[in-house]
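Of the protein chains in this complex, one is absent; all others appear in place.
A, B and C label the chains in the order they appear, each numbered from 1.
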């Protein structure tokens, strides 16, 4: 089995009765994801695309055995939804919501430290194991099962790279968007560790961007712990300092978080860094 | 060696320049306690009874190797002093201060959960290993080295029992006042565990009072885990419900926390409960 | 420190909890004016800091302003559990469909605040816990994270509340926790929290107990203390920093240390007497404090003898004895007394007391027996 999501996934959708929740519920069901429950407080008893809706995650878990959840809840309520899921025993929580206050995420991460739950996101496209399950908002049809594990801070940029891989016949074991916020649940290093121990993954693609130092830490981790080949792309070489580039986390502060620094650190430990997104596929192909 | 304090103690006194701190510093030095440092922010560089004063516990620990501290700091600042001590690496913290807000203690206990430090108190007389070291405010001269381990929620009531034991020639291994507040660091169960594994302790005396259910939990723990004989006294058989009896923790709430309930629970697991303080010594003597 | 219902509800309202419109009045005429202003039926409620007001007839409905004035005049003449009613609260009567309970208290064993809710509101929660424990839902609150909305929602669904009130319930739960934390409470309670027939939630009664130890950071709340309703003895004790609780017996006692004071009461009882009070004079035993404590004890006309039980410890007993003698000379008490002093120089101390014609004892048991004898003599 691939990592995090697959045939064993039993998905609950938090915020299923909202516009986005409804739309993606249908998309995920069409992709073959086992969607077992929806949650919207006050709407328990309704049905959305054949999925039963519950008032609380606790009730959804107790009734349907949900083990994974995806959150389409507006930002002011999203951190509460994450903690509710973890408290109810959900093991993997994917939070799509953009715009959660950063201090809310500080609190959420502290809360999650005391539980077994893993959070992906927020402000992320989610996770897909091509051919098995899609827990996210990415276009399923561009993916192809295969050996490349992909982890990224972006959405459409990831699709761009996936498309390039698929076009070359390079399928993906699992592709994960970890989110564009300054504070996120699962980091590059967490994903690298999972890919390293996943027998279905033969090559790892890491897509980073300006802001913070997660890529630099990932580079050190790769040098020390990862035996599989890694290829990277870093967005934002032309980004000016001190300006937020769309993502809350994509900002060069002082001299910290530049693409140049990240690329240099990755290259210093022998990781191939593509100069444009589609080149990732070329670099991966060279080393397969 | 006896438990918690002894020849290995290196004591720092927080609030050493205050009236109470100064007085008891002298008392503890006279008893033979190794007092190595005092702490009062803003008074670093002064000396009290030959003890050097530092501005911070961190500095006191770094300079003198203090491993134990006792706190004579006014209630509004005491919780900060406890956390400062734990953060500086102090292993055993005795807090004498009375009147600390209970929500401050909730915070302190949570903080201490993440450290190796043990807190005794607050609102307690401290701890003494007769003949070795006294870290507290109890009268040293009434104590006698010997086999009885004593743990109590009170101050003078403990002295009363100690005096009765000493008068009968029953010495004490270690005597600890764990404090009269609703939320305290070290509980009866913690102390029972230490006495159980202490080869110097042959008999345990537990002195409880109305309020909470620590004595009831201790009774269950004794039944399950303690092989040494235990004798108890519970104060407050005549206390009315709903009224705070001096100690913040000594209050019968609804029907919870009565002396009758505590005595019944202790007796139900075979523990002898004295009807007046001095009778504790009789009961101990009977079983020695 | 307990707050009155009207004080508690005002605080709750300040944090966004909906309460009935109303106001307090010290006289029937003012009660009538408030009822007039509110219009429609009102509830007239005695403001006393004891439980069981309802059973005692201290809470009554009035159909209009005239009846409100009349009912208020009756309630303002009442004495409930020994406390005379000086103030009534006039609240707009609510149209009640259901009564629930919501409270936050400190769970000592878990060292955390806990929220308790029950569909059985309007009665004492301890009674519900005893009779129908399955009707009690308890939630531990992580004191560092605080109370989360989803936790309150889970409680709402535990209670099976109608959907339309769940958002209000969550808002009120959040407010209750903020009150608990921000005013340093040991109990913050809405009982009953009612669902009205037009599906609104309303805190019809509220109770706040403040942590005395935290009053130093809540001057404003400390000022809510009901000085008028305190006994003179309680007032003096507080002023002198003495812990004092009046009881019903005949033997006054003055002890240093709370545990020893309770044990002293117990021993008096063990030997057939009844303590007239709990009193802890605290550390040391200076003459002025002894005098203050003695005045407080003797202000109770039931007291027939007084027992001093002082474990000197580090303090020298001769000093303590001199303090006692000074106080005795000042007050010249008319009841017999027995003193037991232990600590450094205890013989010398006992001699000083004996010279002052005070009975002395060496053990607590002996002192208690003497005090019992003196009280019945």
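We adopt the following convention: a contact is a pair of C-beta atoms (placed from the backbone, for glycine too) under 8 Å apart; a residue touches a chain by one contact, two chains touch by 3 or more.
Bear in mind that the values here come from a model prediction, so they are computed numbers and not experimental data.
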{"item": "Residue touching the undisplayed chain, where the options are A:207, A:232 or A:283", "value": "A:207"}
{"item": "Given A:8, A:32, A:76 or A:270, the one touching the chain that is not displayed", "value": "A:76"}
{"item": "Selected from C:13, C:78, C:145 or C:187 as touching the chain missing from the view", "value": "C:145"}
{"item": "Hidden partner interface residues of chain A, rising order", "value": "27, 75-76, 99-107, 109-110, 137-139, 141-142, 152-160, 163, 180, 182-183, 207, 209-210, 212-214, 217, 233, 235-240, 243-250, 254-255, 259, 275-278"}
{"item": "Interface residues of chain B (partner: the chain not displayed)", "value": "41-42, 44, 55-59, 77, 80-81, 83-84, 87, 107, 110-111"}
{"item": "Missing-partner contacts on chain C, residue numbers", "value": "144-145"}
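Following the convention adopted for this analysis, only the chains that are shown with their structure count from here on.
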{"item": "Chain contact topology (line, ring, star, complete or other)", "value": "line"}
{"item": "Remotest chain, chain A as reference, centres from CA atoms", "value": "C"}
{"item": "Distance between chain centroids, defined by C-alpha means - chain A, chain B (Å)", "value": "51"}
{"item": "Chain A and chain C, separation of their C-alpha mean positions in angstrom", "value": "55"}
{"item": "Where chain B and chain C are represented by their mean Cα positions, the distance between them in whole Å", "value": "28"}
{"item": "Contacts with 2+ other chains: residues of chain C", "value": "144"}
